[in-house]
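Working notes, beginning with the structure itself.
The complex appears here without one of its protein chains, the remainder shown in place.
Chain IDs A, B and C follow the sequence of writing; residue 1 opens each chain.
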Amino acid sequence: MILTRIAIGIGLLFIVSVVIFGATELLPGDLATQLLGQSATPETVAALREQLGLNDPAAMRYWNWLTGALSGDFGVSLANNRPISELISARLGNTLFLALYAAALAVPISLILGVLAALWRNTVFDRVANAGALSAISFPEFFVAYILILWLAQTGLFPSMVRINPTTTFVDRIYMSFLPALTLTLVVTAHMMRMTRAAIINLMASPYIEMARLKGMSPLRIVLRHALPNALAPIINVIALNLAYLITGVVVVEVVFVYPGLGQLMVDSVSNRDIAVVQAVALIFAAAYVALNLLADVLSTITNPRLMHRR
Amino acid sequence: MSFFLWVVLGLAVLFAVAAGLRAVARTTLTGSARTLANDMPLTAAFGILVILIYAFVAIATPVLAPFPEREIVGTQFEAWSAEHPLGTDRIGRDMLSRLIYGARNTVGIAFATTALAFIVGSVLGIWAALTGGWVDQILSRFVDALMAIPALIFSLLLLTIFGTSITALILVIASVDATRVYRLARAVAQGIVVMDYVEAAQLRGERSWYLIRREILPNAMAPLVAEFGLRFCFVFLAISSLSFLGLGIKPPTADWGSMVRDNATLITFGDVTPLLPAGCIALLTVAVNFVVDWQLYRASGLKE
Amino acid sequence: MSGRGVKVDRLTPRSTRGCKIRTLPPNIGMYYKHAENCVAQDIPCRDVNAGFGDIPDLSDPTATGMGSKENGRKIMNNRVIRSWTGDVSRRGVLKGAAAVGAAGLILPGMSGAARAQSRGGTFRAGIGHGSTTDGYDPGLWDNLYAQVFAAARHNQLIEVGSDGQLVPEMAESWETDDGSSWVFRIRQGVTFHSGKDLTVDDVVASINHHRGDDSTSAVKSLLDAITDVRADGQNVIVTLEAPNADLPYLMTDYHIPIMPAVDGRIDPNSTDGVGGYIVESFEPGVQASLTRNPDYWKSDRAWFDRVELLSILDPAARLNALITGEVHVIDQVDPATIGMLEGRGVARILSIPGNAHYVFPMDSREAPYSDNNVRLALKYALDRQAMVDVILGGHGAVSNDNPIGPANRYFNTEMEQKTYDPDRAQFYLREAGLDSLDVTLAVADAAFSGAVDAGAMFSETARAAGINLTVNRVPNDGYWDNVWMKEPFCASYWGGRAVEDHMFTTAYASGAAWNDSFWEQERFNELLVAARSEVNEELRREMYHEMQEIVSFEGSVIIPMNNNYVMAVANDVGTPERISANWNLDGFRCVERWWMA
Partner (left out) sequence: MDNEVLLKIEGLRIEGRSGDEWSEIVKGVDLTLRKGEVLGLIGESGAGKSTVGLAAMGFARDGCRISGGTIEFDGIDLRVTPEATRRDLRGKRIAYVAQSAAASFNPAHKLIDQYCEAPVMHGVMPRDQAERDAIDLYRRMQLPDPEEIGFRYPHQVSGGQLQRAMTAMAMACRPDLIIFDEPTTALDVTTQIEVLAAIRDVVRQFDTAAIYITHDLAVVAQAADRIKVLLRGEEVETAETYKMLEAPKEDYTKSLWAVRSFTREEQPPGEGTPVVSVRNVTAAYGMVNVLEDVSFDIHAGRTVAVVGESGSGKSTTARVITGLLPPKSGEVLFDGEPLPPALKGRSREQLRQCQMIYQMADTALNPKLTLRQLIGRPAQMYLGLDGTALEDRVRELLDLIELDPAVYIDRLPGELSGGQKQRIGIARALAAEPKLIICDEVTSALDQIVQEGILKLLNKLQEDFGLAYMFITHDLATVRAIADEVVVMQQGRVIEKGTKSEMFAPPHEPYTDLLLSSVPEMDPDWLTCLLEKRAAAGG
């Protein structure tokens, strides 16, 4: 089953690469005109196109890129000749670090809040947590970020921007990346918390929960031991979805905190029509999405005895 | 700080009015409307009140707004005064009027976008669930592929290609959102397709369109409506994120996302100007979700 | 005070003698067009650099004659305009350079300015540009980030001083006999960061990088007129196909740093230079770290021990970075926040007026813009002062549809200043036989920061004049490709030119590549050619004044304002009394010229 899913995933990546390539082809202008700007004369543009290999037909460029990518060579950035793998690897590390950091904050918080809200549903706690979480996702991300900067950075608690370089220590990274991670936490917590709460409440009407109550179990035990394990599949899925978001959808936070992640790279490369980089980053994003979904499915399967232990 | 006091006070008043209206509804209404009112938690009443106010503002915009949407009526960043209750914006337009027009534009565009996304996404999703086989496979894989591309970046790409007219904006965000709706609609429909009444209709020899329209869609409405509420809010946020990246609703059309964006640097100095449009977005989001929660609760309650 | 330690005896201005020096400015404005203004967004700041490539050939035989157009407003037909002979060579030895009109600004009472220069400290600049596609290849540098980064690690043949004077850098001196063959004497004893000694071959290779058929350099066309560059002992001899008195100015272009040659070519991906700082690390679009070059040949420059250049595209993030002390200087301060920022007391604002200006070009070939009355109507239909106040936050000056700025020598201050006058606008509309007018203005903040707001303001004021001006905001991305010079009425920006001729030649001469209003006026074109060779200062002034009048009242551009370069500098950084008006961030050289106070 996992093998089929992997095969499907690879198929998806292929579609994604075609879609992205097609879309970048449709963009007005190309790398040569972008690089030369208005100093472009037909002559220099032609020379640059030739040098960059932009004169080949689209299909051929795609084919060249595909064969290269399949053999593990993503090529060099057309704009500054740096190997794409080198260009991306540091930023991928940063992106993953931030995503995991935010997830490390958000997942426990949202699980705990979700469980408590389900346990004390329709109480003041439930409503406040719910309204709070909703408000947090109701504000645009950059707005949340600016507010956090106003409160936590201008007071000198945390830096307002992330200056990390290869020599930054882990502890410093944690400290410096706190505000972006917190922003993202606020953004994703609501979704996960609400899903946890809903999944648990959804199960609270099941006969086996009634059974547990009739066995005299405490409410906390019922939620944790009887409801939660059965609610894991949707919770895992929503966590996977949000992790995918944390990896792929954080351009805005990257911009505000000057965080050197993949999102900014992707947006830059789109603007510059640096198609090789766009493709590579898009594939990384898509692969992260596919892999997380696959992981979620596998975890859902593992945590579901009905699927794990066949008759 | 007094600004926050005002906000808290305003919310309290809204809650109080909502509670009052609910009480009135409970005593005056009859029949199922009354049951509805009886059933309604305070949060939902609050949500409905807020939505009604927004709808009213959006419809009655020209009457309510003291100044035209785009007219420069003062100097830059005037303070709050009797003439300009919320001051003026960075080029001297009346902030209150802009906010009121923003309600119409933002809500209207978000509504159109979400509606389009829902029509396309749910019809395709239900169709895929109903038909199964290769139709389902192809559609689902394609949607999966689109979903694997980050929404914001994909919208950005498409908007760059197609330009940022309001039509393009609606179409692009709708098509990106439709993938999410498709997924949900398909999942919901898969639960409905196995129901006996759908089988009965199939046995009767009904065509797909009838099955989608009459048998499946009405029964998939509850989760779809709930999702509609959430998506509606996400569309706001998507538009404001796009504004952040320089694509979005075109000025001088007032839209809350762009208004937050335009004044964002002021947050750095703790200025409240950008808070107003952001607060408008947030209030509506919370209100819509309160109602959605209530509807979901009712839907699940009635299933028992 | 910057270059004072160097021998500058050859730098005496010669223009007063009337010799025909085309005082081409170093700050050929369009460099900045996009880079300056694209608000930190997803849109990469890229070069729209003009270079110098479109300077008409000095020996252009078509540039003769004069005449008048019937519809010329107040053209002084009675003036005698001497036709230009096209001969530079007879002028004999030409040494040094001319003063450039655009002088720097002396800033009185600047808190950091008076403090003594001292070594040490780490200087961090938050620059609102920079892209992941930035590279080392000098031919492709296209934004402020790349420019400042380059100025930190490289020197050029010639520097433009804070006061606008040419200052020798890698060239100790330069001279020409005929304007066609130039001899640059290369400084001895300078070493690259790598330890290699600077040789004339390095200079030759550095120039040649931008020449040749396979060159992809943005300044390739600029250097097209060079037919040969060769080493001769300690000198580099540059030969032009026709005389050009302004070659030294060309050599100040930031695209042409001196880099080490290997087998006669420079390695475009090398960071090696002779500049004040050595590159430690560089992450495109993020940051660069540099340390002081201990062997830097200039003893009174490069004060900091360490420099970090950070690319911070988001204006609010830049502000925050400055307020929280993460960086010491930021560029492009949002005018709306200047007052509040000053109130914080952590930084001071440097507002440097220059010739940079915002433009709304109209395609004069297309109706309704083909009718000068319509153009005049539009020119009276906007409130320039309000725009300066709102869009620039007061950091700029009202312009009179005049591409020539107050820093130019022949700036015409005698023209009647157009003001917002709806009645007059309506009068011109009626003159054009129109009751009302519908026009669409394409804007994007890529054109200039605040262009969208400016459009909205224009639209508002125009309505009172019976002009229905629709603002069409277009995407920042691709603005210069898809909108500018494509839409009949749009927003644009010029960095300004310190020298009148170049401004006019670039954007107003008939058939010029960037004549973005596609405007043609016979009298103007005659004057333009004639003025180049006019030796009589008074006549020349008159000619330029007349040209300005023609552009202002008959031209097809609306120029509402001249904008300042606005920077915010932390209080603990010292800045010279005079900040270069030449380019942003002290002519890109803040890293070299500023110090920790």
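Couple of notes before you dig in:
Note that in this section a residue touches a chain if its C-beta (ideal position, glycine included) is under 8 Å from a C-beta of that chain, and two chains touch if they have at least 3 such contacts.
Only a predicted model underlies this, so the values are computations on that prediction, with no experimental measurement involved.
For the chain that is not shown, the touched chains among those present are A, B, taking the whole complex. Take chain B: the residues that touch the chain left off the picture are 35, 38-39, 195-197, 199-206, 214-215, 218-219, 304.
Residues of chain A that touch the chain left out of view are 205-208, 210-218, 221, 225-226, 229-230, 303-306, 309-311.
What we mean here is this: only the chains that are shown with their structure count from here on.
For the pairs A-B and A-C, the larger set of C-beta contacts lies at A-C. Of all chains, the one whose mean C-alpha position sits at the greatest distance from that of chain B is C.
With centres defined as mean CA coordinates, chain C is found 47 Å away from chain B. Under the contact definition stated at the top, the residues of chain B that touch 2 or more other chains are 156, 160, 244-245, 264, 267-268.
Contact with two or more other chains is made by residues 27-28, 142, 146, 149, 154, 251, 255, 267, 270 of chain A. Residue ranges of chain B in contact with chain C, taken from their complex: 70-72, 75-77, 90-93, 156, 159-160, 163-164, 244-247, 250-252, 263-269, 271. In the complex of the two chains, the chain A residues touching chain C come out as 27-29, 33-39, 41, 43-44, 47-48, 51, 77, 79-82, 87, 90, 142, 146, 149, 153-154, 156, 159-161, 163, 165-166, 251, 255-258, 260, 264-265, 267-272, 274, 277. Listing the residues of chain B that touch chain A in their complex gives 43, 141-142, 144-154, 156-158, 160-161, 233, 237, 240-241, 244-245, 257, 260-261, 264, 267-268, 270, 274, 278, 281-286, 289-290, 293, 296, 300, 304.
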